[in-house]
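Note that one protein chain is taken out, while the other chains of the complex remain in position.
We call the chains A and B, going by the order they appear; numbering starts again at 1 in every chain.
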Amino acid sequence: MSLLQVEQVTKQFGGLTAVEEVSFAVEEGEILGLMGANGAGKTTLFAMIAGNLAPSSGRILLAGQRIDGRSAAAVNRLGIARAFQIVRPFSGMSVKENVAAACLYGRRRLKRQAEAERVALEILGRLGLGEVAGRGAATLTLAQRKRLEIARALGTAPRLLLLDEVLAGLTAREVEAALDLLVALKREEGLTLIVIEHVMQALMRLSDRILVLHHGAMLAVGRPKEIADNREVAEVYFGKGQSDA
Amino acid sequence: MEIILSGQLVLATLVLGSVYALVAMGLNLIYGTMRLLNVAHGEILMIGAYVAYWAFTLLQIGPLISLFGAMALTGGLGWAVYRFLVRGLLAGSGEIVQRIEANSLLIFFGLSIILQNLISLAFTANERAYPYLDQVIRFGGISIGADRLVILGISLTVSLIAILFFRYSMTGLAMRALIEQREAAALVGIERDRVSLLVFILGFALAGLAGALISMTEQISPFSGFPFTIAAFVVIILGGLGNLYGGLLGAFLLAGIEVYGVALTSSAYRSILVYGVFIAVLLWRPQGLLGGKRIS
Partner (left out) sequence: MKPAAALIAALGLGLAYPFLVGDYLLGVGLSFLMWVSLAQSWVLLSGLTGYISLGHAVFYGLGAYVMALLWTQVSLWVAIPLAGLAAGLLALVLGYPCLRVRGPYFVILTFGIAEFVKYIVVAIEAGLGKSGRLLFGGPSLETLFTIMLVLALTATAATYLTRRSRFGVALRAIREEETASETIGISVGQVKALAFVASALIPGMVGAVMVLRSTYFEPLQVFNPFLSFTIVTMAIIGGSDDAPGPLLGALFLVGLTELLWASAPQVYMILLGLLLIGFVLFLPEGLAGRLLRFSRGPAP
């Protein structure tokens, strides 16, 4: 059974259809890249999978269990974590407290704070944030805050991690480091990922498969090579994308 | 059915609605452009009322003249509040907008308490009133005080002028741009600081004007401004926060609910009615009956 199944999912805001009849599945241990121009419906799709928005119609299943319509908190406890495109740290807390909070709730639901802090430090060390663990979250650089966003999501012990443009705004070296990290997470922890990314090469390198959204509908899905060679995708996406860049 | 068609009640609704429209407009302007809820609005109105009261009692100057003085004084207060309180607030760490907005409410609440007690210290807490244009006019079975007709006339005229001002003058357009797109307005070269200052002066002056008018018919005391803050707040939520046209509609809607509600039950239930509507709109339709600007 696939870890995540999205079946015929549609989301309408008033008269506007943001996501239309999207269906796909993600296998355990896979990295799925999500591609599409601004307004293609990627973030809306994430919001529905993570439980921040309820679909207008369609079903979403995690390991065979329906999750659409449940609250974000409930979905997270079942094993889906989300890192936001615009980072949302708990600014008034330390970096360690940010991640420890996730360890106390989420799928881990640790009961003791000392235990949560120990796990948090492990995760932070792994993401190269060990040295700033005691600092206030508001004092971090953008690159560090993006990593904190991932660290906090990992704190909830997810089975599926949704990453929304976590590479945006990073330097080339930081992107390299982040990519290595994501691949390592997948390999060593068996984590499954869905990644939204505008840095094209990065997405191509990282993903096992790529799904392309266009005006809310699915345009194509396949291996990175297939997507790169897809004429339709090249027309509506790359043509425009290259001139934008 | 009789009661609904009663000319007396329709007229009472119109008078009260026009006052609410005026009071709410000032509050709405400041909210719309700066996202600040000035809960001291009613106290500003009271200051206007006291100006008119003293002008009449000490100098025998009628409220139709002294209202200019009331506007000047309250407009000046608007300048001072913006200059010394709001600027400092906006200059502070702008990290979490919502927390600042909640804090701004506390600041205006503090201001409201200060003004209430300053007035009470200066003029005692006694209720005051003066007779002005209190002859009754009758036509077609309806009787109404001349003062109320004057209030209706002036409130409607000023509200219309204000709306025309927003529609057609450069400054009015700049304010509307700020209401509709706060971030973008800064980009197109609208000087936010200058426009915000103007908004404060204008918003406070409108409250002062409303106060001078109200002093003709109501008893005033240092603490009688607050109910107007609540009423104005209900009006702008009904009409949509930041939506000036919706505010007009909201004003007459609330006035209707109040006038007919009291007529059908008893004046003892007026406060329950107003606060009930207030809670209901906040809980069920915080974006206003007409939609309009989002609340969050």
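In this section, a contact is a pair of C-beta atoms (placed from the backbone, for glycine too) under 8 Å apart; a residue touches a chain by one contact, two chains touch by 3 or more.
Here the structure is a predicted model, which means the values were calculated and not measured.
Shown chains touched by the undisplayed chain in the intact complex: A, B.
Considering A:Ile67, A:Leu104 or A:Val236, the position touching the chain not shown turns out to be A:Leu104 (whole complex). Which of A:Ala72, A:Val183, A:Ala217 or A:Ala234 touches the hidden chain is settled by the complete complex: it is A:Ala72.
Touch with the chain omitted from the figure is made, among B:Thr13, B:Thr33 or B:Gln116, by B:Gln116. Although one chain is not drawn, its touching partners on chain B can still be listed: residues 37, 39, 85, 88-89, 92, 96, 98-99, 101-107, 109-114, 116-118, 120-121, 230, 233, 268-269, 271-272, 275-276, 278-279, 282-283, 286, 295-296. Listed by residue number, the positions of chain A touching the unshown chain are 50, 52, 71-74, 76-77, 81-82, 84, 88-93, 97, 100-102, 104-107, 109, 111, 113, 134-135, 152-153, 155-156.
Please note the rule applied: only the chains that are shown with their structure count from here on.
In this assembly, the C-alpha centroid of chain A lies 47 Å from the C-alpha centroid of chain B.
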